Structure formats: structure tokens, C-alpha cells
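A single protein chain has been omitted; all remaining protein chains appear in their positions.
Let's look at subunit A:
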Amino acid sequence: MATSRKVTLLSSDGESFEVEQSVAVESITIKDSIEEGSAGNPIPVPKVNSKILAKVIEYCKKHVESAKAEDRVDDEDLVAWDADFVKVDQATLFDLIRAANFLNIKSLLDLTCQTVADMIKGKTPEEKRKTFTIRNDFTPEEEEEVRRENQWAFE
């Protein structure tokens, strides 16, 4: 009955997206606000711009569709689809993490965080700082000492 209900999502930069409710409620945040009746129509999604929201919706659509399919074969296809989905530039990847966190979409958060983790696994500390645009607040002596505490891990 409620399967073909549609909702409209409004991105932070004012673009509207009409989606099936079953897709929108992949986000626990949206699901909760719909159930509480506080959602309004269209549902505003602050902090997430149209480019990212479009990607998030694409992800949710695919996952909702796959859940309906019976074949186990789809599992491997889904994994491959997910792998392609995260082949984006770094800035977009971090935006997806933020969006998945804000919208509370656990599987997307898992996917994106795991992707970043895999990406930085083999990197040097300097490369990691670049990825996360972090300033090195160790003095050279302090950094040397921290390195020495786990010297073998650097070899």
C-alpha cells in the first residue's frame, strides 16, 4: 500500500528530489522525522548539497532494489556496484561520509569509511596529513619519539 508513496527532498542549495518513501527511509534521520510527523513536504536536508544528495539517493535506490531481489548472485553484483560507487574524488568521498553520518545511513557510512581506511592504510604519516588536511602539531623531536615507540611498524 505505502510502497508507491513519494516524498520530496530539498538539498541545501535548493534543489528538489522526488523519491519513493521506501528509498528515503534508508536514512534513519529522514525515517524518524517522517514518523514523528515533523518532516514537512518537501523535507529539507540541510548540510547536504544537490550533488551529494543525488549520489546518496542513487545509493539508497540501488540498495532498496537489491534487497527486493531474491538471488544470492546479486550480493556479489552489489559489492561490485558499491566498489564503483565510491570511485570518486576525495572531496566527494568525505562529503559522502558526512552526509551518511548526518542522514544516518549505516551501510553507506560503513562503505565510505572503509574505503577511506583502505586508501590510507599504506600511506606515510605525511601523506595521511595531506589526505585529511591536518596540520602536524608535533615538534620534530616529538614526532621522532612517537615514531621510535613503534619503529618496527614503519619498516
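The definition used in the following text is that a residue touches a chain if its C-beta (ideal position, glycine included) is under 8 Å from a C-beta of that chain, and two chains touch if they have at least 3 such contacts; residues count from 1.
Going forward, contacts and distances are computed from a predicted model.
Colleague: One chain of this complex is missing from the view, so tell me which of "Translation initiation factor eIF2B subunit beta", "F-box domain-containing protein", "GPI transamidase component PIG-T" or "AP-4 complex subunit epsilon" is its UniProt name.
Modeller: "F-box domain-containing protein"
Colleague: One chain is left out of this view; which of A:Lys31, A:Lys62 or A:Arg98 touches it in the full complex?
Modeller: A:Arg98
Colleague: Over the whole complex, note the residues of subunit A touching the chain we left out.
Modeller: Residue positions of subunit A that touch the missing chain: 49, 90-92, 94-95, 97-98, 101, 109, 113-114, 116-117, 120-122, 124-125, 128-129, 131-138, 143, 146-147, 149-150, 152-154.
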